[in-house]
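Each chain you see keeps its place in the complex, though not every chain is here.
Naming follows writing order (A and B), and every chain is counted from residue 1.
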């Protein structure tokens, strides 16, 4: 089994920001010679998610508003530690922090409308996403 | 590492429909000689999920009703593009679009009550799920 690992680095402008990373994932795959296998894309933080959905601004704003409803800003127990990002942890849990993209015939085997996003809910600081290609 | 890839095709009768696909996954594994590894089952769409839970009609209807509460039908920004399926995207995000089933000793290593489902939230059209077996 071949393995190839890279880390994507982010420092978002806004506290909450979603970044489409599919183009970078295609480039990483090109730097390997894996033809069959998978790519793991996993946020290395507990207030950032990685998810797959549509690259459409209206929908991205719908998702942000929807998450604010499900995980509202409020006085969480976690804030007694000095943090103020309780809702960012909960939003991360809803969207999940990782996805696997299958690799078939040397290509990311995504559906037509599937794009991979890094979603930071506590941004404006250094964040990392590990991308690990595994296969043959 | 061996890899074997198949695609399941769906065209549901209803707009929202859940289909238990565990029997098909056992058949796919039988067509390989992988003894140890994993099976990735991933929806190739942004309005369909793949999840693991109980094959029990009452619960399946509970899940559908619960998702309607968390992601209600309403006038989403996304609908300005001509789409009318905003809530289907959000339901997909809650359930996640993929699962990994471990393979041990040539079998899908699922718990007694674990069944794999394809959940379409914007059905009545061609949908695909990729099934990729990887291992030794």
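The working rule: contacts are C-beta pairs under 8 Å (C-beta built on N, C-alpha and C of every residue); 3 or more make two chains touch, one makes a residue touch a chain.
Everything numeric in this text was worked out from a predicted model, so none of it was measured.
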item	value
Given 2 visible subunits, total identical subunits the whole complex contains	3
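Keep this in mind: only the chains that are shown with their structure count from here on.
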item	value
Centroid spacing, where centroids are CA-atom means, of subunit A and subunit B in whole angstrom	20
Contact set on subunit B toward subunit A in their complex	1-3, 5, 40, 42-46, 70-71, 76-81, 86, 89-90, 92-94, 96-98, 100, 128, 130, 132, 134
In the complex with subunit B, residue positions of subunit A that touch it	1, 36-38, 51-54, 56-59, 61-63, 66, 70, 94-96, 99-100, 102, 104, 109-114, 134-136
